[in-house]
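For this view, one protein chain was removed and the others were kept in their places.
Naming follows writing order (A, B and C), and every chain is counted from residue 1.
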């Protein structure tokens, strides 16, 4: 539980952080959607704002006047409970509302929240505000990776910012952490904030395993490429092999081979690949194939959680072998918030940890991220188990 | 033939006109591409500029420095002769170059042309400039209709301009012009500018026909709708009927039925349909079905050209029954300019006349416009023959 | 007009001819539909039978008992007037009715017609019967080309029949027929049977032209391939070029390059290409590109009809430059028969002549065949004009 005052600070600081991410953009960059999974930045700015308006201000703040009644249509994402919404693939077709108007909307709603929580509110409303803040933090990571995709997909390869170093190195020696067979407790275990999908702490029985204390590096991944692994069907899932061939995948996302050397698009523009940095922008399919090639495997999310205290993490979201499924006794929240997690629990893989793009105070060792196995635009990475 | 001085004036006035069309836009409106046939306005501004740079300045103006070598990739449209190009469906995924930079590019190339044609040039170069001017005029019409689509497809239905009246009325009485059987001359017949597809003036034998002196109106078209014609397969081509059902077409583009009345999106926003104005934003399939329903037919392009002196035209591009085919002795121009017309002469229908969106000095009675039969975002219309 | 007796003979002989075409088939060959344009042979056998049942026996023969009420659903093709129908792409998914049952259906309906026309009937009914016969003849050609596709698409490349020579040679010397400028009469001009699309004989004005007295040969077409023409965009329509690249087209349909030599699948199995025989199984796009490469063009259907008396024809359906459009004063037949032709008059090209697969008494010099420009499974060919 967070006191209202510090909660309000947390709110304001989060709102500013979203805008700081967009600071280097041209207005045009806010608008486009090159692929369906990548939303226009102005949509993220509007959608995170709409969440506060729709779930807090409109139902609870009596004197609040809605900013624009069309916005609940434009900025709803997947909340079927809350009426019609713009189809996800159409977000990049909307030039209006303008970026200027979206910022005005943000300011208006931020002021509304400030005023409303200037007075003490119920615990339930504080909880809603906290969810809204974490919802916006979650979108901050998408905002950054979507911006990277929008610019990295442009043939001009424009620089995003010279201040964001998306390829930090892990300098410690690679080693194996031995974990004993037995019962481990899994799931959230404090009063601090977490999502519903982390709740229902429960026992899991693990067989003995060894987990690497270091992420797989670019240099190691280049060996995999050079061994012809993208042409060897026996290393891949059947669906992974189809994906490799249909998309003509030959290297991680953003990589370009120029005169025999590997370069990649980064936040600071096109750079030579640093072999010491952990590999990123790889799919689950590629992570799995890499592990197969090494004669090892990926950890399950339980192995990761049980072992995580013994190695550093936080630079790359790490693919696990686990499918995204409900914990025993999982309880979906009521109403629209119940649409947050449960309805995605099929055909997705769990990722654990966090990445260079994760906002502060947003992750924890029980956090369960999830994506479809072919997606690569997040700062994903890979840790081996044997 | 136009003297260089007045040609330069014509050029400058055309360049300004493109920019005037964009004057009411927000920056965001320049970027999006809601469907593949509609290009982002900034792409039109860049592409028409690239044409002058690529075909005149780069090969002929010795001291000219290319503005940006990446632009020939970004702003090429379909000229396979001139190297790689951005796939048409990807134009709306590019946030850069920015609108500001595109305007700088325009100014730079306009200055380059001004300087180059400040000195007398060969007839061939004057001809190239004239083609470039007409090319830009052609894009002006697309620019306007693409903007209309971008705004009219947006759920907020923003106003483009209160000054552009896209639904003028024809006030004269409907009557039939009787045309006699016999030989008529078809095709361009002067020294003035025309496209290669109008050349090769030749004789055509026409059977007797009567052609309406007036376009079909909204009021007449509403009767067609109310007669259930969109549900009667026998009025449609097989491919038209598939199109109606797959796209769930029930009225012209931009029409909305609200509480039993017909409204449509116009440049001035959502308006009640004026029954006296000529119907527009209809496909060839709808034009044909309307004529079938009336027991009449559409004119061929030859009937239209032979009869055009006897009725007013210019508000709507008029669908004809003619397929877009080469005239006898059609000669495709050499090199990249040869890609202008000939390669589209399959699966398209000819439209004759011009529309409310056609720039001044751009059309003539021999002008042959062409589109695929299902397209509706141009200011298309319909004239009957019996 | 044909007398009833000889009409009945014509009917019986036509029914037998369809079955003779299927004589070499295994039962399995009657069932499959490898691509949407190719129908299963048993469907052709049933559909041509259904036509006689639906349009003659059911409405006019009082004592006639329908064979099976489900068949009008299964064997209807595109006659929207006559109720529901199996979607064209689903024909190959139906294992029942069995081939045996389809033959029983044929025999039953043939007997029904025999009995009904054993007594003199009205002229209108005789005309309907004649249309039905020609309808079946039209399907005989499709039956043969669909069988060729079914077998030629099979990796085992089974032989159809050693008796059908689909690659006859034209032995005469190539020469040019000079045609004078002037007015020519086009369209059907006798009391013999023709389709509605040939009617409305009318005058057409032609410019002077020279038309080849011989079809383009395989040997000539190999030169086109060897000149790299499938890689030269400037020879193709924009849609043709897309087709070449999306389908990876490098030679006519059924051609295989084996150890540097050209072979093709024929009715007698895989054979070496005979350079002297006329090229076949080419699309309109390829015909056009070939003519471009030679610096010539295809005839219009009017030029073909005006000149056809001066050269032999009948081995290959010949692509023309003409789009399939109604003649002046075209009158669509009433009711379901009106769906025969008119509704296809968009996005198709006219072919003139006939082919090695055309049944006897089926074509004439005014016959207008039509297909989409990318299709190749008919015995299509190419004649040049300059």
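The criterion applied here is as follows: a contact is a pair of C-beta atoms (placed from the backbone, for glycine too) under 8 Å apart; a residue touches a chain by one contact, two chains touch by 3 or more.
Quick caveat, the model's predicted, so the values are computed rather than measured.
Here is the thing to keep in mind: the chain we left out touches A, C in the whole complex. The residue touching the chain not shown here, chosen from A:203, A:272 or A:364, is A:203. When the omitted chain is restored, the residue from C:153, C:207, C:274 or C:329 that touches it is C:153. Contact with the undisplayed chain is limited, among C:31, C:306 or C:382, to C:31.
Of the options A:95, A:154, A:322 or A:378, the residue whose C-beta touches the omitted chain is A:322. In the full complex, subunit A touches the omitted chain through residues 78, 80-81, 183, 202-207, 209, 233-234, 236-241, 284-285, 288, 297, 321-323, 325-326, 328-329, 338-339, 343-347, 349, 373. Although one chain is not drawn, its touching partners on subunit C can still be listed: residues 26-34, 42, 70, 73-74, 86, 90, 92-99, 150-151, 153-156, 158.
By definition in this document, only the chains that are shown with their structure count from here on.
If the chains shown are joined wherever they touch, the resulting network is a simple chain of contacts running from one end to the other without closing. Here the CA centre of subunit B is 37 Å from the CA centre of subunit C.
Chain centres here are Cα averages; for subunit A and subunit B they lie 45 Å apart.
For the pair subunit A and subunit C, the distance between C-alpha centroids works out to 58 Å.
Residues of subunit A found to touch two or more other chains are absent.
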